[in-house]
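All protein chains but one are shown in place.
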């Protein structure tokens, strides 16, 4: 059985609804298969994870995806430039120093790249 | 001779003009070479293929690309969420259950990914 691997890239707040629907669809489409999904947010898209600004519906969607082993990963450069403190974010988020480096490394490891 | 393979991704109606020009340019640039081109449309971009709403010029461009072996492939999740019936689409379109899965699978098969 093939081990599918994919990294989704998002850098605009306006794309979150589409991105979350995309990831949901993939999980449904490939249930019972071995699949590794990472969502990498950089630029303004990192603001989505500020606990006090995230609505209940979206938070529930994210938690459901996390329960399906989707990894959410934020760019620390983007957190700094948006002046976002780590303790204002929802729990269980990964941080990488540079989002674009993460996107490159994962592709070098065989991940597919999708930018909704 | 290398067998070039590429999948173009489109999920916005406003990007069709650019995408079709991109694909045309690639075909001209690589004529007489072995190249496999797929265009994967999901989200609102699937509406482009509704026969009654497609203008003559764009339809002729698409038919010309099809004659050059370009495969146009639509996401069924997106057709459902946009309430589009299959019998309203132009002929010779491929349908996959999930567009993002298709994008991942093709990259795992060695296709390059381009998002205009």
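Chains here go by letter, A and B, matching the order in which they are written, and residues are numbered from 1 within each.
The rule is short, and it goes like this: a residue touches a chain if its C-beta (ideal position, glycine included) is under 8 Å from a C-beta of that chain, and two chains touch if they have at least 3 such contacts.
Keep in mind that this is a model prediction, so the values were computed, not measured.
**Q** What chain A residues would touch the chain not displayed?
**A** 9, 11, 42-43, 75, 77, 81, 97-101, 103-105, 107-108, 113, 115
**Q** In the whole complex, what residues of chain B lie against the chain that is missing from view?
**A** 2, 4, 6, 18, 22-23, 25-26, 28-30, 110, 112-116
Basically, only the chains that are shown with their structure count from here on.
**Q** Between 0 and 180 degrees and rounded to the nearest 5, what angle rotates chain A's CA atoms onto those of chain B?
**A** 120
**Q** If you average the CA atoms of chain A and of chain B, how far apart do the two points sit, in angstrom?
**A** A distance of 26 Å separates the two centres.
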